[in-house]
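Step one of this worksheet: look at the structure below.
Showing chain A:
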Amino acid sequence: MQATSLIQPVLALVLSPLMFGVINRTKAWFAGRRGPPVLQAYYDLSKLLRKGAVYSRTTTWVFRAGPIVGLAAVLVATVLVPLGGEPAPLAFTGDLILLACVLGLMRFFTVTAALDTGSSFEGMGASREVTFSALAEPALLLGLAAMARLTGSLSLSGMSTAMALETWRQAGPVLALVTAALMVVLLAENARLPVDDPNTHLELTMIHEVMALDHCGPDLAFILYGAALKLWVLAALLVGLMLPVRTGNAWLDIGAGLGAMFAVAVAVGVVESSMARLRLLRVPQLLVGAGALAALALILTLK
Partner candidate 1 sequence: MMGLLVAVAVLVCSALAALLAGRSPRAATALGAGGAVVACAIGLIAAVPVLFGAPAESLHLAWNVPYGTFFVQVDVLSAFFLLPIFGLSALAAVYGTEYLQAWRGRKSLGAVWFFYNLLVASMVLVVLARNGVLFLAAWEMMALTSYFLVTLDHEQDSVREAGWTYLVASHLGTAFLLAMFVLLGRSSGSLDFDRYSSANASALFLLALVGFGTKAGFMPLHVWLPEAHPAAPSHVSALMSGVMIKMGIYGLLRTLTLLGPPPAWWGWVLIGVGLTSGVLGVLFALAQHDLKRLLAYHSVENIGIIALGLGVGLVGVSNGSPVLAVLGFGGGLLHVLNHALFKGLLFLGAGSVQHGAGTLEIDHLGGLAKRMPWTATTFLVGAVAISGLPPLNGFVSEFLIYLGAFNGVTQRAEMAVPLLAAIAGLALIGGLAAACFTKAFGVVFLGEPRSEHAAHAHEAGAAMRWPMALLAVGCALIGFCAPFVVRPLASVLPLVSGLAPETVGEKLGDAADPLGFVAAGGVAFLVLVAGLAWLRRRLLRGRAVAETVTWDCGYAQPSARMQYTASSFAQPLTTLFAPLLRTRRTLAAPEGYFPRAASLSTTTPDTARVALYEPAFSGVGWVLARMRWLQQGRIQLYVLYIALTLLVLLVWKLG
Partner candidate 2 sequence: MVLALILIPAVIGAGAFFVRNDPLRRVLLVATAVTHAGLTVACWVWRPGAAAGGWLALDAAGLLFLSITSALFLVTTAYAVPYLRREHDHVTRDAVEGFLFSNAPEATFTGCLLLFLAAMTLVTVSQHVGLLWVAVEATTLASAPLIYFHRHHRSLEAVWKYLLICSVGIALALLGNFFLAVAAGPTPLVFSELVARSGQLNVPWLKAAFLLVLVGYGTKMGLAPLHTWLPDAHSESPSVISALLSGALLNCAFLGIIRTQQVCAAAGLGDFSRTLLVGFGLVSMAVAAVFIVGQTDFKRMLAYSSIEHMGILALGVGLGGAGVFGAMLHAVNHSLTKAMLFLVAGNILGAYGTKSTADVRGVLRVLPVSGVLWVAGLLAITGSPPFGLFLSEFTILKAALDAGRTGVAVTYLALLAVIFIGMATIMLRMAQGVSVRVEPRRESWTAIVPPAVLATVVLMLGVYLPGRLTQLLQETARLLGHP
Partner candidate 3 sequence: MTLDTILILVVLTNLRLLGASRIGASVRTVAVQGILLGLLALLAHHGEPSVSVWLVAVGGAVLKGVVFPWLLLRALRSADVEREVEPFVGPIASLLAGVAALGVSLWLAQRLPLPDGAHSSVLVAVALFSILVGLFLIVARKKAISQVLGFLVMENGIYTFGVALVRESPLLVELGVMLDVFVAVFVMGIALFHISREFDHIDTHELTTLKD
């Protein structure tokens, strides 16, 4: 396993909070504001890590376990996704399934921790979270299945190494469809617009934020960091699978990958500034639509 593989998780650990900064900057630019500093997420984290904690009397150890398990799970996920054509540190047949399920584990504990508070708002958020992710999961796996069929490999790293400009030329439509599907999944899983509004201040409308209402101090830091990593992982998945830059020099490729990552962040920012939040009842349609796109892509690969 060469250094280029090991560098990837390090990049993830270091740079993931930066994604938030980029997104917010983009939105601020669209809104004509100066917006928060790019490193704001780092400031928040360091501040939270220095704080004490307040726990609800209702809660049990499950509530305390939530952030830790979530963060641990997503950390495992970071070593699975390749970046810029380089194999990930942990690459094996079927690692894509493990990726999906590890994210599921993270969700499971976030949700139970939310339910542990007994607050109706957090229950509401939890309910929405499980609903939407249950619909997002098929889209994700179908998209990956399409890629598997296209590249003939069953591991994420294998797929990303097999990706080249040539592939785009041959199977452009398929890749476009999968990209769209994965993008929707990314937005949904990371609670971004048009599925969830990270900046809302009305508990009734939140999904992800509301589940963290009762967390504070280090726990909240873990959650925040976990969210950043999750965004990074899914963005890296998108980039790793779709970006056809293969110069042959690993460092260049990774550089290109990083660029693409922030491009994705910008794209998210653009989406968030240009779209309104969907009504909750419409969200499932969006996700099922994404699943349909992925399935269509897979069917296109069959001929």
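Regarding candidate selection, all candidates are chains of the complex that A comes from, given by their letters.
Throughout what follows, contacts are C-beta pairs under 8 Å (C-beta built on N, C-alpha and C of every residue); 3 or more make two chains touch, one makes a residue touch a chain; residues count from 1.
Just so it is clear, the model here is predicted, and its values are computed rather than measured.
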Neighbour of chain A by the touch rule, complex-wide, chosen among 1, 2 or 3: 1
In the complex, chain A residues that touch candidate 1: 49, 51-60, 62, 68-69, 71-73, 75-76, 90, 92-95, 97-98, 100-102, 104-105, 107-108, 111-112, 115-124, 126-128, 130-131, 133-138, 140-142, 145, 148-149, 152-154, 203, 213-214, 217-219, 222, 280, 284, 291, 295, 298-299, 302-303
